[in-house]
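Every protein chain but one is kept in place in this view of the complex.
Chain lettering (A, B and C) follows the sequence in which the chains are written, and residue indices restart at 1 in each chain.
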Amino acid sequence: MTDSMNGADFAALIQALNAAMAAAKAELNALDSALGDGDHGEALAAAFAEADEKARALDKPTPTSVLQVTAQALLNRMGGASGALYGTLFLRMSSAFKDRDDVTCSDWSAALDAGLAGVQARGKASPGDKTMVDALAPAVDAFKAGADLAAGFAAARAAAAAGAAQTERMVAKFGRAKFAGERAIGHVDAGARSMALVFETLDEYWKGREHGET
Amino acid sequence: MTDSMNGADFAALIQALNAAMAAAKAELNALDSALGDGDHGEALAAAFAEADEKARALDKPTPTSVLQVTAQALLNRMGGASGALYGTLFLRMSSAFKDRDDVTCSDWSAALDAGLAGVQARGKASPGDKTMVDALAPAVDAFKAGADLAAGFAAARAAAAAGAAQTERMVAKFGRAKFAGERAIGHVDAGARSMALVFETLDEYWKGREHGET
Amino acid sequence: MSVRKKKLINQRETILRDMLQGLASAYPEVVRLTDDGLIVRAQPKAAGKVGLVIGNGSGHEPAMIGLVGEGLFDVNIPGEIFTAPGPDRIVAGIKAAERGAGVLLCVSHHAGDLMNAEMALELCQLEGLDNVEMVVLYDDISSAPKGSESERRGTAGLFFVWKMLGAYAETGASLAECKRMAERIRDNTRTLAVALTSCASPITGAAMFEMPDDEMEIGMGVHGEVGLGRHKLLSADATIDLMLPRLLEDLPINAGDEVLVLLNNSGSMTLMELYILHRRVAERLAQAGVRRYKSWIGPYATTQEMAGFALSLCRVDAELKRLWDAPCNGAFLKGV
Partner (left out) sequence: MSVRKKKLINQRETILRDMLQGLASAYPEVVRLTDDGLIVRAQPKAAGKVGLVIGNGSGHEPAMIGLVGEGLFDVNIPGEIFTAPGPDRIVAGIKAAERGAGVLLCVSHHAGDLMNAEMALELCQLEGLDNVEMVVLYDDISSAPKGSESERRGTAGLFFVWKMLGAYAETGASLAECKRMAERIRDNTRTLAVALTSCASPITGAAMFEMPDDEMEIGMGVHGEVGLGRHKLLSADATIDLMLPRLLEDLPINAGDEVLVLLNNSGSMTLMELYILHRRVAERLAQAGVRRYKSWIGPYATTQEMAGFALSLCRVDAELKRLWDAPCNGAFLKGV
């Protein structure tokens, strides 16, 4: 087995993300309602359901096309700040994978860089601001230290989870939670948690694929 | 001591009614809220407070003038259906006592007849309709059987109390409670209860007066 | 479900005074508060036109203090919370509305309002004020069966009367004509209400009635009186499907007739819900072949923060449509 992902992999990954977000809906809503408006799980679940449907409908899925329909669903179905940010992440990765049928470890590394840069340009948040960036940024860094996709995904997953957990002690600088000031301390940021879930799902998918489950 | 009441008696009676209504406010509100809008005690207490104030301000109180300021307070301060009905009762009695400085047992009998007739003309309710008439009508009848004021008041008090208690088993035909239909059963009518309280206070006042308390 | 006990007031004894002063402070170009507690038009109606007066218990705002102004009422006599004003105050209101063509005293049919209005008319006669007429109005089909219309209560549907009668009086119609017009609109109007929650009385601070979390009341009165009965909570569409046929059956209406629609917010319904409800009303009216002329969706007669709404229909012809579209300017109602 080569160390790369093709269009079918991406379609299967989106399917896995759809299942993961559906399962995590209530948890993410609950996190969001502590400081925001309680819809983060709902919105992500709806968007990934639509992304999954659109990805399945693709005639000949490529990494780019799968990520592009996913970005469209996140932008226009999910809406809101997190729709724009998640949409930007997937859109930038989609562009980065342009013209590749199989994407490798170094393609992933470049795409994650582009995605993170897009999210930060759009949302202006840095690590420490109690947003999804607190999971995404360390995941991107950790991925690069991995020797292959498996190692990279595993490292990114662990880093994202750790980053999300750390948001519990932060004061929010962005999103609705920012208006809570000190009261934000003690709550994990919903977007950081969902971002950690994205990397967890990616790692699980790839582990399953390596063990021949898909 | 003669068997008659003068203007000072009436002023003292209104003072006693003020105290009685203030004390019964919560009870009457609670009865009214089961089927009506829960303000019967509040409204009566406010009206008798104003009546008391106006009666005290009278230069030379007569039975007529005390009952007239009381009627004014009931009509214009209390307002609503029960204000109109209570106001009519006191206004008719005030007119019936016209030109008398001391009112006797037979004056009382005529005045109560006039008052009851006024209430029924205004409100169209008959005994059995679950209204204040269920306390007032038997009280008027019972009063007439008494040999003197003391006997009449005692009999009226008992009859009014019994009449009010019986409303618990009735379906309302008037007032807000009428829209409750069968659901009214099990609740004593607020206006019947307050009317019973009027006769109870009257009887207590007269007993105290006979024993030299006032 | 508990009700909202917190109300932003000063003291309950001064609610009425504070509220009326607040209204007058906000809309001096529309209304004025008189020393005896009446809400009157800032610019009185032209002399020689019929004055329109109504008294009512307060607590149902914007009714009726918000409906005084050009093309609406001349005088409102606000009573204490949920309590009709007494006869002396009604007489004062009638006098304030007189512009030389007589006064129509409008009565929304509730026992207290009617008794006090009758006493006020007796006082007017004693005082020689004889160009005064009274009209008793009702619309709630849940409060008495068909055939006993005059026993029904006055509820949200009277909005149609107020708006169109107000416009009619501005045309210079006579007192007798105004009274007939009020009766004609009334006779073409029907209302049914539902409530989802109770509310707190601003006087007692307690819930006006109890309401389980999964039920709704059909045919609720404007003071929170218990209605026709309880239902398990229905969807928006099912609620309309239950209400609308009863109204269409009770109203003297035929396919091809035109109606005005009112969805009155009894307090804390969201416009989101009311628009969703209206969708079904429009759909069902179309299916019944009844044409919808115009709709009014919002609060007009409330019962504090009760969650619920009233659905009213008023059958209109060309003349009534003109009256509906006529301008008006109350604190709460600017055109429709």
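Here, a contact is a pair of C-beta atoms (placed from the backbone, for glycine too) under 8 Å apart; a residue touches a chain by one contact, two chains touch by 3 or more.
Given the structure is predicted, the values throughout are model-derived calculations rather than measurements.
K.L.:
Since one chain is left out of the picture, which of the remaining chains does it touch in the full complex?
P.N.:
Spelled out, the missing chain touches these shown chains: A, C.
K.L.:
Tell me which residue among C:G51, C:G69, C:G112 or C:P299 touches the hidden chain in the full complex.
P.N.:
Residue touching the absent chain, from the options given: C:P299.
K.L.:
Looking at A:D39, A:E53 or A:D141, which residue reaches the missing chain?
P.N.:
With A:D39, A:E53 or A:D141 as choices, the missing chain is touched by A:D39.
K.L.:
Which of C:E61, C:D113, C:E170 or C:D257 sits in contact with the chain that's absent?
P.N.:
C:E61
K.L.:
Which chain C residues touch the hidden chain?
P.N.:
1-2, 4-11, 15, 18-23, 25-27, 29, 58-59, 61-62, 66, 196-197, 202, 213-214, 216, 233, 235-237, 239, 261, 267-283, 294-295, 297-299, 302, 304-305, 307, 309, 332, 334-336
K.L.:
Across the whole complex, list the residues on chain A that are touched by the chain not included here.
P.N.:
Where chain A meets the chain not shown: residues 29, 33, 35-39, 42-43, 72, 75-85, 87-88, 122-123, 174-177, 179-180, 183.
Methods note: only the chains that are shown with their structure count from here on.
K.L.:
Graph of touching chains, which shape: line, ring, star, complete, other?
P.N.:
other
K.L.:
Going by C-alpha centres, which chain is most central here?
P.N.:
That would be chain C.
K.L.:
Could you tell me the distance, in whole angstrom, between the mean C-alpha positions of chain B and chain C?
P.N.:
33
K.L.:
Please work out the Cα centroid separation of chain A and chain C, and write it as a whole number of Å.
P.N.:
Here chain A and chain C have centroids separated by 55 Å.
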